[in-house]
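Missing here: one protein chain of the complex. Every other protein chain is in place.
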Amino acid sequence: MTKPYDLLTLGEILLRLSPSPEERLSSGDFFRKSVGGAELNVAAGASLLGLRTGILSKIPDNALGEYVQNQIQLRGVDTRYLALDPLRSARLGIYYYEYGSSPRKPQVVYDRLHTSARSMTLSDFPESVYSSARCFHTSGITLALSEDCRALSIEMIRRFKEQGALISFDVNYRSNLWSGEEARYWIEQILPLVDIFFCSEDTARLTFHKEGDAREILKSFTEDYPISIVAASQRIVHSPKCHSFGSLLYQASTDTFYQENPYEKIEVLDRIGTGDAFVAGTLYGLLAHSMDCQYAQRIGNAASALKHSVPGDLPISRLREVETLIAEHTGSASGEMVR
Amino acid sequence: MTKPYDLLTLGEILLRLSPSPEERLSSGDFFRKSVGGAELNVAAGASLLGLRTGILSKIPDNALGEYVQNQIQLRGVDTRYLALDPLRSARLGIYYYEYGSSPRKPQVVYDRLHTSARSMTLSDFPESVYSSARCFHTSGITLALSEDCRALSIEMIRRFKEQGALISFDVNYRSNLWSGEEARYWIEQILPLVDIFFCSEDTARLTFHKEGDAREILKSFTEDYPISIVAASQRIVHSPKCHSFGSLLYQASTDTFYQENPYEKIEVLDRIGTGDAFVAGTLYGLLAHSMDCQYAQRIGNAASALKHSVPGDLPISRLREVETLIAEHTGSASGEMVR
Amino acid sequence: MTKPYDLLTLGEILLRLSPSPEERLSSGDFFRKSVGGAELNVAAGASLLGLRTGILSKIPDNALGEYVQNQIQLRGVDTRYLALDPLRSARLGIYYYEYGSSPRKPQVVYDRLHTSARSMTLSDFPESVYSSARCFHTSGITLALSEDCRALSIEMIRRFKEQGALISFDVNYRSNLWSGEEARYWIEQILPLVDIFFCSEDTARLTFHKEGDAREILKSFTEDYPISIVAASQRIVHSPKCHSFGSLLYQASTDTFYQENPYEKIEVLDRIGTGDAFVAGTLYGLLAHSMDCQYAQRIGNAASALKHSVPGDLPISRLREVETLIAEHTGSASGEMVR
Amino acid sequence: MTKPYDLLTLGEILLRLSPSPEERLSSGDFFRKSVGGAELNVAAGASLLGLRTGILSKIPDNALGEYVQNQIQLRGVDTRYLALDPLRSARLGIYYYEYGSSPRKPQVVYDRLHTSARSMTLSDFPESVYSSARCFHTSGITLALSEDCRALSIEMIRRFKEQGALISFDVNYRSNLWSGEEARYWIEQILPLVDIFFCSEDTARLTFHKEGDAREILKSFTEDYPISIVAASQRIVHSPKCHSFGSLLYQASTDTFYQENPYEKIEVLDRIGTGDAFVAGTLYGLLAHSMDCQYAQRIGNAASALKHSVPGDLPISRLREVETLIAEHTGSASGEMVR
Amino acid sequence: MTKPYDLLTLGEILLRLSPSPEERLSSGDFFRKSVGGAELNVAAGASLLGLRTGILSKIPDNALGEYVQNQIQLRGVDTRYLALDPLRSARLGIYYYEYGSSPRKPQVVYDRLHTSARSMTLSDFPESVYSSARCFHTSGITLALSEDCRALSIEMIRRFKEQGALISFDVNYRSNLWSGEEARYWIEQILPLVDIFFCSEDTARLTFHKEGDAREILKSFTEDYPISIVAASQRIVHSPKCHSFGSLLYQASTDTFYQENPYEKIEVLDRIGTGDAFVAGTLYGLLAHSMDCQYAQRIGNAASALKHSVPGDLPISRLREVETLIAEHTGSASGEMVR
Partner (left out) sequence: MTKPYDLLTLGEILLRLSPSPEERLSSGDFFRKSVGGAELNVAAGASLLGLRTGILSKIPDNALGEYVQNQIQLRGVDTRYLALDPLRSARLGIYYYEYGSSPRKPQVVYDRLHTSARSMTLSDFPESVYSSARCFHTSGITLALSEDCRALSIEMIRRFKEQGALISFDVNYRSNLWSGEEARYWIEQILPLVDIFFCSEDTARLTFHKEGDAREILKSFTEDYPISIVAASQRIVHSPKCHSFGSLLYQASTDTFYQENPYEKIEVLDRIGTGDAFVAGTLYGLLAHSMDCQYAQRIGNAASALKHSVPGDLPISRLREVETLIAEHTGSASGEMVR
């Protein structure tokens, strides 16, 4: 019997408020409003590509909550599992984002304490959710948000795993939410349950004290835990508005590394969410193409490269656009595959 | 020796986020950003008219705090007594405002818990502040925000009074902040210290259980407490976009009521802050014209009538504009003065 | 066994391009873009209120088609049954709408020939669709678009009826699409299958040659055909920007007329789609509340009244907002019910 | 032999800078830019209706001058006779216009001294111009601008008259440019040459000391001078955003008054230029329809009524739109014609 | 006797709808509207530079047609020969243009079937047109649009030639309109009549099967046909937002090649219409300066380089701006001339 969702993700949804690229937080008369959040970005990206996805979160039961629902639905992500917080103290987390212009750096102001999402518990979600998805994804951000969120994440991972779902986890380390030590401790609690693991090389070194080259590091995770696939995005920042993006992916069962030529000289309009677009593309590739790692990586890289060109956190590329870019990209310079 | 400020006000400053008049909170891509807050509105309105004013409040020490400072300075209000909250948990209260269009009502979503302003205490302000102003103004909103704010308000009123300042107080009852019973209890604690008292007829009836006609009610406050002047704005809502606005003012020392012809058929673009504009104009008139009640009322009414025509909380009329309107208004139909 | 949809509607989806309310088609640098279409409006309105809805239509398989899909998903309407036209000649119908300002009338320029929707046939939709909905709705516009659309509409009505769905039909007469004579001829072919019939009094007189007062006219349809419920919106245009809106509804089984006090002095920002919002609200009321005609009418009237306040074709009110308005409306003046 | 222009007008062209209708000159970040000027408005309005028109003026030979040329060309007015001022001191006059919102009045700030137009002299225009037009129009504004402009106007009127052109003149009295006494003195110098004379009843009384009712006043001008047609617009200001507009027209040769029912309850978005639209429409009617006064008045009234609905000085209605409105207007209530 | 036009062009005029550079066709709420079309772009560019130009085309007789007329007049192009299509099925072709951002490519969606322009025939234009212009220009796009357009183009070329006009033709090959084989067949029918021929090196190779280097290719056309001047633009795409632009021009009578240093590192805001700006500049140079090829090329190159900096299809540079750029450009590095 088919499960109704290919992918469910758990995480906080934030309102993002940004002045226009030429304005500043401290001036101007307008904010552009949009929604974001690492796990929502993944669900939205995967939905646009073709997966049946949904988001598990908690939002205020007011007009801002309606805005969030509208924006999520627009991307085809199911909102059935959005818990609505009826309290008068219910609040939606906010982050204010100011674009940079060299030498001025981008600037973020967070206002995400006391949010409805931080108070999520198991009782906010029906028991039936755990058997309804082929894959469950969350990230270190959810673990770090609050004790409630951490307990919820760990228990959900366990329940989804029990019901046969693949478990996908992105470390997504944020030093403003917790220390590296805390991150390592709690993530190590769940790694025995994780199937698909996203962790950048830098984080692996700094948080998990890994050593060696990138390939050694990725492989080591699969040696310590029963992880099937480890993926690390690889970014070179030539300048704030010009990056290169690629990734390294390791599949334990075949002991194979995957790495195609990176996308060079990407014009960076907005880098927020480009890592999540990579996760979304990779999960789409794996779940829609029988865990084909090469295809998954290509989709992940291309989806991320495209995300750089649009403002906001959320991906906006459907499969046709991604596959067209891959054809152009691999046409001129085919990626390598190394055993 | 002259005090450096004519008027200092105490109160929370909020970020106001509004979609364009034709859009809704749950849709659209932009919020217009501005600042507001009952006591700031009063200080800004009085500053534009010509008083030397300042605001006592607490805001986050970040880019949003800078935005607030810029907007306050623009109106000529001194920002020296804005305490900056350095904590990472510092936050600026927000209110989301959606314009109405009959039969759809305007809609407000508050997100003003856990703010820096709610944690204001005496230690946030220098001792010198109390001797630096001719008049101190605050409102029931500040009393209602938190225990810290209430304690602060009451103690500040006492200290300013000791230093010879006039005390101005606007009831500004908000049922979403406290009950009528609470409001009455706490306001009665400070009424013995109040010189200029703003209270609408409705609030006087519902919160203070006053009876009789408007004149009897206003006068009764001066019989119960040593209040010099009591003022009540008077509004008729013909339709959401068409109001009439006037006021009734009573001076105890001369036992005189003041009431001019109201402004009829005001086109209402944004009614938020129109009551504060009335307070600002009245205080300007009293403080700049030796407590001339008739002049004060005319300025208050005209400043409020003009405020209806601009979006946002803050008044925008300088003295010339207000006096020009008064000349037109009184030219055609002179107000009555009744002993 | 539950059917997956409460309501499926069939109709063309148009791109709507409008200058800002103060600009004209022949000037200005921008068009506001949105989507509309009578039957989409109905599905979207019913979805926002709480029904599980979907739309049957055909759109180009290109970026404009993606735009349409995004906008439909945003309102929670299922896009599974949107046929994608892969031809290079595929096109999305357009209508250009210029707001009026008395004495200048609103102006519409249609560009809706040769569209993908006009070529819809049975083969564009899976056989399973007919058993998947509790109610099927379309309008005279679809009958009038093309021979293909007419044949499709009639056959679909038959198949849905066979599978036990209620059939809802809105005459929606448009003189620029067909003559009154044609309209009457073809609509009379399907009236034997219709359960819920929407027809304004004017159209009933002019197109169906009905006579008598409004009640006699509505009732006569149920005497000629096995129609359960007939509804007619009732609008008074006080001025281009001020209307009153109410409706008359007749239920044959109980021989009861329903008519509540109309919404008076509605501020009209955009009247397009207000009739569809009435249909959407009425269908929601009937389908979600066991054919409760009084409730359905109240929802229909209120949903329509609210729609006048937002630009674009599509309703934007969720159930809470509609019910809040009804409470205010009926609080002051309760509607009448007449047998 | 046909003259190449039906109508040439002489006058200053101004840059108009306006904040959005809800903003003020002293706030906001944007000005809407457009061009205007009484005589340009007349030429543009007549061109849109179908006359071959041109404008005589002087503008700076820089990017702002190019802007002016573009905007004039857009309306189909010939720019061949625009003298370009090559001096570094060349400047374009500006007027800043702030919309009102009751009780706040609209506000104008003029910055039109030292302009290129004020220095226009005969040598700026080729001798051939005088024989190239069927009608020449200017207004009292041009007479009032400067001594150069006054001398130029008077001489041009003489030369055009000599070459057989009809002379049209609109008093357009502006108290900020000259006194009533000056206006009367200079206008009386040219009245012996005028064929079509536009003068409001108020101006006739105050400036020309006319007495009697409107009809007597209009007729008296034709008794004092060899004027063929006198026209006066008639406006009732119900409120700043609601006017009625009509006119009274007198033809001396037939001793006939023309007066149709006024346009009632016009929604006033921008009243600037509505008088010029009336002049433009009337001149179109006379010049294109063999001096048919009834037709001319209907076009003039309708063109003016329509102008109220668009921002800016310039008319935007083509003949079809004007005639459609006339059909609606006269359909319901036909105007009167009185001998 | 002087002909009234220096240049008449024949071609379809399209409405161009673009989201802002950061938005996508499938998202956002606004389209920027403008007009374009290869032959209109040429007429507009030449008009701004100083030629007396007009456009031959057919547009709907509705508000969109008025928009088109306004935009054309703004650029000084005569609209006398715009046929107005009165049919209800009249439509204006549209193209939707989405800007790219590397690695995302620009995207175009065409909606230009069934347009009024495709149905143009000889009877839409007066016989007098053929003797009224010194030069007639059209492009391969017009030949490719429809059989009607092809027949019209060929016949017009013949009639203009008979009346002594120079014939200018730009191949402008578009693979989405016809095949290379078709293009070659039909263009070869008209080449015996062409005086000035624009064809890129790539098109010459792919469509006309030319071989050799660029100079050999250009010269060969003049050997096969009685063409006087052949011009090819030369573009290097360093990146989507950085191009170099120059050209090669060959004059048969003097057997001379012209090639100046290209414009390097042009910031590309919008490349659409830059080829047409080159044609416009070249034709201006030839027609206004007695077929001076060096001058014509410099104007063509500079006009094209400048066009890259403005959004939309239409050039916006007047002669002064172009000549100033040429002075800067040739000052630092003078072009070469080779016999």
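A, B, C, D and E are the chain letters, set down in written order, and residue numbers restart from 1 in every chain.
In this section, a contact is a pair of C-beta atoms (placed from the backbone, for glycine too) under 8 Å apart; a residue touches a chain by one contact, two chains touch by 3 or more.
Remember, it's a predicted structure, so these values are computed and weren't measured experimentally.
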Residue among D:Arg91, D:Arg104, D:Arg134 or D:Arg271 that touches the chain left out of view: D:Arg91
Interface with the unshown chain - residue positions in chain D: 17, 24-34, 62-64, 66-67, 70, 88-89, 91-92, 94, 96, 98, 107, 109, 111, 113-114, 176
Chain A, residues in touch with the chain not shown (by the definition above): 22, 24, 26-27, 100-104, 239-241
Interface residues of chain B (partner: the chain not displayed): 66, 70-71, 73-76, 318
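Simple rule for what comes next: only the chains that are shown with their structure count from here on.
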Distance from the mean Cα position of chain E to that of chain C, given in whole angstrom: 46
Chain A and chain D, separation of their C-alpha mean positions in angstrom: 64
In chain A, residues with contacts to at least two other chains: 28-29, 66, 70
